[in-house]
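All protein chains of the complex are present and in place, except for one that has been dropped.
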Amino acid sequence: MEYQNSMKISFMSKSQNEAFARVAVAAFVSQLDPTVEEISEIKTAVSEAVTNAVIHGYEDMEGEIFLSCTIKDNLVEITISDKGKGIEDVSRAREPLYTSKPELERSGMGFTVMEAFMDEVEVESVKGTGTTVIMRKRLTSI
Amino acid sequence: MEYQNSMKISFMSKSQNEAFARVAVAAFVSQLDPTVEEISEIKTAVSEAVTNAVIHGYEDMEGEIFLSCTIKDNLVEITISDKGKGIEDVSRAREPLYTSKPELERSGMGFTVMEAFMDEVEVESVKGTGTTVIMRKRLTSI
Amino acid sequence: MNVSYFVKRENLIVRIIGEIDHHSSEMIREKIEREYVRQNVKNIIFDFSDINFMDSSGIGVIMGRYKSVRERGGKLGVYSVNPQIDRVFQLSGLYKNKIINPYSSLEEAISNI
Partner (left out) sequence: MNVSYFVKRENLIVRIIGEIDHHSSEMIREKIEREYVRQNVKNIIFDFSDINFMDSSGIGVIMGRYKSVRERGGKLGVYSVNPQIDRVFQLSGLYKNKIINPYSSLEEAISNI
């Protein structure tokens, strides 16, 4: 039978919670004995998606961010969603260097980093309703 | 105005999640710049309450554990609850060295550790319905 | 989590690297018991230098080992306990009730146990 585990977190859209979210996911995933590199990739991808929810989803207003993580054998699936402003054009948003907030010194590399560090990244977004990012990664360590 | 932040976690009653829960709470609380001692006390108290939910609440069967943490200025409040078997006699359960599972080499020191390491510990439990532990600690670091 | 051992005179020295909680304690208990049964020693001395977390599950492990060593007329010792974990030991009365004796080094433990 396959090994399964899951957790869900919700937290306020404060920039302080970016570090909290990535450390919490790393702590959860560490039961699979990932490599240092895998943990670092997952932390970075989580940080990108949570930061986007804080900056772009809620534009620094108060909102709630939802994160869930499930483990099935060596497959990790992480879902991060907000009920914020949503993305009008997802394919443009995913282009490297595209950012709607250059004035905040955003690099536009968030989605590119998520895609490079995870095996799969799905983005579902409805303008005015919110955004959900689903990321999957199969760990080599098992 | 006072500083506020909050998060909620839910996870399966697996022993692997004891480490996850205490590290997640430590990561959340670390925004208050706690001392090493304070972090260690909080981690230990969380570990005790989560372990109790796993071992005693659900008796190693599958169930969901709920954890929430709120910060108001330098006050940390942590709530850990399960929908498991509940505690018949809470005051006896809180006595040092009392354990209902000596065969598992439990020491009966869980509640005593929580009380020593946190400022306040409240236990609400209904037989057959579940248990909620609320712990508060005011950090000196701010 | 990693448990290693060596024998010195009548003592089994057990070094645990990692965290002692309910999850890890089952494995730790099993490993120590197996080794203690195998070795012809009396005492168990714990090297705590590489343990950075322990909750009351660790107290259960110590009390369980106390039962085992008593059957052979042996004792328990521990050295290099960090201050936070020391408080858990104190709280549980393990030192006061002479269930386990704290030392500052392996040498001190071996000469005084």
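Per-chain residue numbering starts at 1, and chain names A, B and C are given in the order in which the chains are listed.
Methods note: a residue touches a chain if its C-beta (ideal position, glycine included) is under 8 Å from a C-beta of that chain, and two chains touch if they have at least 3 such contacts.
Note that this is a predicted model, so its numbers are computed, not measured.
By the touch rule given at the top, the unshown chain touches A in the complete complex. When the full complex is taken into account, the listed residue touching the unshown chain is A:Gly110, out of A:Gly63, A:Gly110 or A:Gly130. Residues of chain A that touch the chain left out of the display are 15-16, 18-19, 22, 36-37, 40-41, 43-44, 47-48, 51, 54-55, 96, 104-107, 109-110, 112-113, 116.
The rule is short, and it goes like this: only the chains that are shown with their structure count from here on.
Ranking every chain by how far its Cα centroid lies from the centroid of chain C, the top place goes to A.
Centroids built from CA atoms put chain C at 26 Å from chain B. Taken residue by residue, chain C touches two or more other chains at no position, since every residue touches fewer. Looking at chain B, residues 16, 19 sit in touch with two or more other chains.
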